[in-house]
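Yeah, one chain of the complex is gone here, protein chain that is, but the others are all in their spots.
Note that the chains are named A and B in the order they appear, and that numbering of residues resets to 1 at the start of each chain.
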Amino acid sequence: MLVYLGRRLNLLVITLFILCAGSFALAFLFPGDPLTNLSGLANPDEQLRQQLMHKYALDQGFFASLWQYFQLIFAGDWGISMRSGSSVFEEVTRTLPASIELSVYAMVLSLFIGLPLGIFSGLSHRKALDRGILSFSLIGYSVPVFWLALLMILVFALKLGVLPMSDRVSLLYDVPLNTGFVLLDILQSDMEHREAALQNAFAHLILPTLSLTVFTCSLIVRLTRRSVINVMDSDYIKAAYAKGMSRSEVVWQHGLKNALIPIMPQLVMQFTLLMTNAMIVEVIFSWPGIGEWMIQAIYQRDFPSIRGGMLAVSVVVVSFTISMDVLLKLLYPLSKRQLHAQV
Amino acid sequence: MKKNIALLLGVLPMVFALGACQDNRTRELAEQGLIYCSEGNPLSFNPQLDISGTTVDATSHQVYNRLLDFDSETGKVVPNLATSWLVSEDGLTYTFQLRKDVAFHSTAFFKPSRPFNADDVLFSINRWRLKDHPFHHVSGGSYPYFDSLGLNKVVVEVNKINGYRVEIKLSRPDSSFLATLATDFSVILSQEYAEQLLAAGTPELLDTQPVGTGPFQFVSFREDNHVRYHRNPDYWGEQQTQQQLIYDITPSSSMRLAKLITGECDVIAFPAQTELRIVEERGDLILDEKPGLNIGFWAFNTAKPPFNDARVRKALTMAVDKRTLIDAVYFDSAIAAKGLLPPTSWAFDDTRKETHYNPVMARQLLDEAGIGTGFTMDIWAMPVERAYNPNATKMAEIMQNYLQQVGVKARIVSYEWGTFRRLLAQGQHDSVLIGWTADSGDPDNFYRPLLSCSAIASGTNRANWCSEEYDDLIDQALAHTDENMRLTIYRQANDILEEQMPLFPIAHAYRFQAYRKEIKGLTINPFGGIQFAGVVKESR
Partner (left out) sequence: MPKSSFYEEEPFPSPVRQTWNEFRRNHIALLGLWCLAFFVLLSIFGPILSPYSALEQNTDAILLPPAWEPNGSTPFLFGTDSLGRDLLTRVVNGCRITFGASLILVLVAMLIGCAIGAFAGMSRGIRASVINHLLDAIMAIPTLLLAIIVVAILGTGLVNSMWAIALALVPQFVHQTRDVTRREFQKEYVTAVRLDGAGNTRIFFFSILPNMIEMLVVQATMALSIAILDITALGFLNLGAQSPSPELGAMLSDALETAYIAPWSIALPGAAIFLMVLSINLVGDGLRTALRNRLTQ
């Protein structure tokens, strides 16, 4: 076990190292002056240039400057956004929670709907219910997320007019920025009209969350269903039936647990995909998250922001997947890590 | 989709619950705030520094007042912070009597100790006028509107006669001077605030955390997101009913319309021409329309060969059919332009002929100028919608098509608005699709900022075109107060323009304003920026 933990930790550290180094390399790969890409200060004059050279240790060879870069990253000095002139780190800490919030709600909702449906479907393998659920999951799995989001806006916001379509909460509510998670922020604040703001924030959450959920949920249904079918076909289930256990006993005592454990790591892997979709959905619903922020950054060639955003998102994803991996290993030591998802 | 249905079953009760829970308090709150969906970030909070419509809309009439104002119906100059004025016989000295008991905004970052007085007027004018003024070089030191009119040479003295009386002396008579003081750019800043900032070592805050005397005071601004104003409780004019005024920054026009429909915005900037019909058809939306004092044009960078050759410029204008542009981009809500001035201006020259679409002639002229087929040029299309050009990219695409027919390859170039304007000012373009909205009813407001030599440096002369003959003519016109006399002179200027064609006038567009029907008292300001003073939001 310790060896396993050590290896995971090793993996985490090395991956983070690679990502950090990668983001450093980006400053040189992006068009323009690496110094500008690192600091965010366009056209520095000679004096400022010298200062920056010194700050980023660019004059002291590659490894020295890489080391210097790591130190700056850890100190929270990620450079300055070229569009707004404020610190990239601050902007990341403001936008990232919004994305995480959206992804987490979508993930939770997908699990709540996807797991039971997948299990039902797997248990009634080759019956009408299975076919139905499978077809719908196939459809949900094939719909382009951005198209679905647009259709939802057309129907629920524009035609029916029941739901808002942009931002996290109406601008009328001046929600103080605290944790960055809008629901938490509202709950923590002492603003007037708190309940109203909360309802408003909820209404804003519905459409983006739903459009994300459809895809993720379909994926979960398919994974769960396959796993349940495999398990229910296995010899020990037949043995359990042979012992004279009823179907429900078999399912509850042997089937589900054995079916769900192996797909857990795969579910964790879906988080990356979810983040990708979340970034697209953010753009459509003007959700002030990191995806929208980075897309704006690229439209405006704001390289320090792209560099910072890439680092932040990938670090979150890596830390999340590896820590979940470890957690699962601790809970179910027998489960084998599968590196890629079988859909 | 079964799952969706399952989801909906879960969600719908929530939605209804939300609807039902909208108690009176929420409703009240919604009524207390007005949300305006604007098209972009203001580049500054001081319109002296930036002439873009976005900046003006966000600041001029909300945060600030001017000495004078335009009557939105007649276009006549009316009192604002100046209650009355006197012009001397020779037209060189202007004396203004100032309004008393006008308070500056009292905000979290500034508490005024004295009301508005002559010192503030002196400060506001001297800032752009005097190069050695302590604030002249703060925030860049460029005052595009005043520079383009060459006003720092016209105004020679600004004197305080007493606390509420100011005298301005000019070097030459200028029949458009009063109108200039009433434009969106001649705002009055607080001298006390400026001094406080200077003492604190942060003078640039004057233009990013503004203080004025207007009906709304600044609370917060987040780039690409919103500007928040609260009403000014000590406003000297009529008190606002709404507590808040919020600018929701929404660059896409379809998104703005969508937000208007869902009620997330109360008023939107620049409804797209294609969408006007929807606004008209919906019972809960209102569309106002007025002929605008504006012009959309295609300017050639005459500083760059081969566009320094008038034949090339003329050929290119002949290669493009203006009618198609007006049909496809303005959807008939514009008038084809014959010259710089729109027909609503008194100096409009009725007798002038339009340029005609003539690809054969265009090719001939190009050949004469030695431009072979396969010549490649850039068309810069501005990334934002303006009344004078609601969709520059689309227009550029159509023109690309036309130019191909005469053997000219056009590349469409666009950047984010701020970058676009910066590069444009550096003169990196071959040609650009852009335009101009007048800030006062005076014809000089078209001729001078768009094509005079001094406007090159200030960045409003997109053609980088400079002709002494033309400059002389428009100077002469200003020295006369007789309209017929001026008209004759402007005719001569028009002849030069037609001969030289530094820019291709395309259209004068109608101005539209779309808002929800609960909004009352919103009018189209023909001279520039939107005004929210006196706008009321009724309960639904």
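Here is the rule we use: a residue touches a chain if its C-beta (ideal position, glycine included) is under 8 Å from a C-beta of that chain, and two chains touch if they have at least 3 such contacts.
It should be emphasised that the depicted structure is a prediction, and the values quoted were computed from it without experimental measurement.
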Residue among B:32, B:152, B:241 or B:324 that touches the chain left out of view: B:324
Which residue of A:6, A:144, A:161 or A:176 touches the chain not shown here: A:144
Residue among B:340, B:362, B:398 or B:503 touching the omitted chain: B:398
Given A:66, A:111, A:158 or A:261, the one touching the chain that is not displayed: A:158
Residue, one of B:257, B:312, B:451 or B:535, that touches the chain absent here: B:257
Missing-chain contacts mapped onto subunit B: 252-254, 257-258, 261, 272, 274-275, 277-278, 324, 327-328, 391, 393-394, 397-398, 401
Positions on subunit A contacted by the hidden chain, ascending: 11, 14-15, 18-19, 22, 26, 29-31, 135, 138-139, 141-147, 150-151, 154, 158, 272-273, 275-276, 279-280, 283, 291, 294-295, 298-299, 301, 303, 306, 309-310, 313-314, 317-318, 321, 339-340, 343
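Rule of thumb we're sticking to: only the chains that are shown with their structure count from here on.
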Centroid spacing, where centroids are CA-atom means, of subunit A and subunit B in whole angstrom: 42
Subunit A residues within the subunit B interface of the complex: 83-84, 109, 113, 117, 132-133, 136-137, 139-140, 153, 157-158, 161-167, 170-174, 193, 195-196, 199-200, 202-203, 206, 210, 213-214, 217-218, 221, 286, 288, 296, 299-301
Residues of subunit B defined as touching subunit A within the complex: 1-4, 6-7, 11, 14-15, 18-19, 21-23, 25-26, 29-30, 32-33, 35, 219, 223-226, 228, 244, 246, 248, 250, 255, 258-259, 261-264, 416, 418-419
